[in-house]
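Excluded from the complex is one protein chain; the other protein chains are retained at their positions.
To keep things simple, chains are lettered A and B as they appear, and every chain counts its residues starting from 1.
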Amino acid sequence: MRKSITHWIVVAILFGVLFIAPFFLNDFRINLMGKFLTYAIVAVALDLIWGYGGMLSLGQGLFFSLGAYALAMHLKLQNSGTSLPDFMVWSGVETLPAIWAPFANPVFALAMVVVVPTVFAFIIGYFIFRSRVQGVYFSIISQALTLIFSLLFIGQQPLTGGTNGLTDIQQVFGFTRADPMFLRNMYFLSLVILLLAYLACWQVIHSRFGRLLIATRDDESRVRFLGFNPVIVKTLVFGFSAALTGIAGALYVIQDGIISPAQMGVRPSIEMVIWTAVGGRGTLLGGIVGALTVGWAKSLISADYPEIWEMIFGALFLLSVLFLPRGIVGTVQHLFRQIVRSNESDTRTKTADDGSTPPAQGEVSV
Amino acid sequence: MDIWLIQAFNGASLASILLLISLGLAFAFGLMGVINMAHGEFIMIGAYTTYVFELQFSGILMRTETHDWGGWFIGSMIAAFFIAGLVGILLEVTLLRRLYGRPLDTLLATWGVGMILQSVARQVFGAQNVSVGRPMWLSKGFAWLWTDVNDAEAISALKPFWEIIEGVRLPYTRLFIMGVVVLVVLLLFYYLRRTSAGRRLRATMQNREMAASLGVRSRSVNAITFGVGAGLAGIAGSVLTLIGPVGPTLGTSYIVDAFLVVVLGGVGKLRGAILAALIIGMFNIVMAKFLIDLDVEAAATVAKVLVLLLVVAFLQWKPQGLVQVQTR
Partner (left out) sequence: MTTTRQGKILDVQNVSVSFDGFTVLEQLNFSIDYDELRFLIGPNGAGKTTLLDIITGKTKPTSGTVLFDGHNIRRLSEHQIVQQGIGRKFQTPSIFNTLTIYENLEQAISMGESNFRLLGKASAEKREKLDQMIETIGLAEQRYYEAARLSHGQKQWLEIGMLLIQEPKLLLLDEPVAGMTRKERTRTGELVQQIAKQTSVLVVEHDMEFVREFSNKVTVLHMGNVLMEGHMDEVQANESVIEVYLGRSRSERTPKKEKAPVAV
């Protein structure tokens, strides 16, 4: 019980700080932080499948981008008014491609932000999990998937804007994107959705379904012999995670104005894993801490040492895997628990070790 | 018909490079449970080794004003094996050893290593791609031996291709690459089956505890195996200079396909890797050609999508990959 109260206090402090942060930051930083908050959503969603489900997806960048593209397609059409989007004109496209047409409807586009990544994850996840491949194989296949799709998006210039992606989104549902007031509101919107995403994931984990997920992570075969289908469990969670990641992508694109295949490839996908790993996998809160920390570190280092920031970043990450395998939150949690445990009397451990207590005879009720 | 023959040939040459790369990945994963995301950087190291050799040693290693015998190139391939191999051993000893039993952590840690290595390469060699020359017998064929090299007209008439059937001309470079890979794989078979070091490796791969109890020092086996795998990637990088420019991110473009080879081939068997590399290499190239004929846009990428679907579909049927170690 006490553990739970401590948790909610920490959550309240963290979100409290994030809520008042914009009042102390300049507009540029608010915009930056707003984007980091969308990263945090991604990292929390990834922790759900990796930390609790044992599925290390190296393809989250794909779902992020699919969500972002879905909304950006609508915004691009809005921005272009009656004419075709700029990149289509440059590629010599004369009529709006059929796949773009429905995105003129904002409701449809918003729905697709969730639907496309989810359906995608369902299909891919179902077939990978069904074949009972090991965790690592799942990682490799998800990585190949995101790589191939980034290449595919690059290749389909007239449809997707190619390497440049969808750029120059100035108007968002009638607001000017670059307006500081708008960006501030988007910061708060991202924060609220992050909070909702966090609560949703927390609820999932602490339900029977979540424990089934953890059980699946630990011993998939045993779960089968308990009468559950782990394939469905994993597919559902993978899809849910993809949905949250897609929403994060859409929130990102309205704050950044650009989405391109560069956000989709192998590299950004692994960076997403880094957020979760640095924050602490299997802690949920770690995703938020990790995404914000890594985001800040990256923007600071790359600004001060543009030449060698990658080296520093790689080294920092390496060191954190080596010496901080639990991540920031995981390590703090571990220390906290040790302190609590050493303060408690040792009665708990005594009763646990008192050997086997076979059931009393004749009490078996079937 | 001829065009398909050439595609098959290109497919086989891609396959041979993929094989060289994926062997190291399969060793590392099969033996130590290490997912080496920095493997692509061994390719890059090999490629830059060849680049440096051309700059520094081509004068002393059989290149004159008129004739390039390519001694520097052969030398650079051997050097690439040892340099990449040494970096690999260093990586195993200093880092990976601490992460055994945590495959997903090795994935993350080696990703960090790859990032550092790429950044170092960018500092040393610049972010721009560089290109490497080729020995004359690869660019011109052997006819230059009896032609006056100063006769520009005669030189341009030389055939850089090898005609097997009339009209079907295969480039020497790709033939050479395939030859190198066949040679390397044969040496590897010899190493694994005939030398005591190789037998220790196979023993450790099949049953670590048993091998250890029989006195095999599994630590040094790990380091050497990882080094050999890295060295093979180095050779791959070295020969890749023959077909394209060299840059800090050279390795990343091959690594995902190489991972798919490991997945498809199954871990722990050389035969599986060979078969899988052939299938993925061939399928990539031939399918791309087929799609081009169908007027599909971005055919090469669409072909990759189909390869991935093929792998996923195959895993439905045989989750262990093409060739699996038999256990009951």
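For the reader, a short list of remarks on this structure follows.
Convention: a contact is a pair of C-beta atoms (placed from the backbone, for glycine too) under 8 Å apart; a residue touches a chain by one contact, two chains touch by 3 or more.
Remember, it's a predicted structure, so these values are computed and weren't measured experimentally.
Note that of A:V233, A:I312 or A:V329, the residue touching the chain absent from this view is A:V233. Touch with the chain omitted from the figure is made, among A:A215, A:L316 or A:V332, by A:A215. Think of the hidden chain as still there; on chain A it touches residues 203-204, 207-209, 211-212, 214-215, 218-219, 221-230, 232-233, 236, 351-353, 355-366.
The working rule: only the chains that are shown with their structure count from here on.
Chain A and chain B, compared by their mean Cα positions, are separated by 34 Å.
Chain B makes touch with chain A in their complex at residues 29, 35, 37, 95, 98-99, 102-105, 107-109, 111-116, 118-120, 122-123, 252, 256-257, 259-260, 262-263, 297-298, 300-302, 304-305, 308, 311-313, 315-316, 319. Those residues of chain A that touch chain B in the complex are listed here as 56, 124, 127-128, 130-133, 135-137, 139-141, 143-145, 147-148, 151-152, 154-156, 266, 270, 273-274, 277, 307-308, 310-311, 313-315, 317-318, 321-322, 325.
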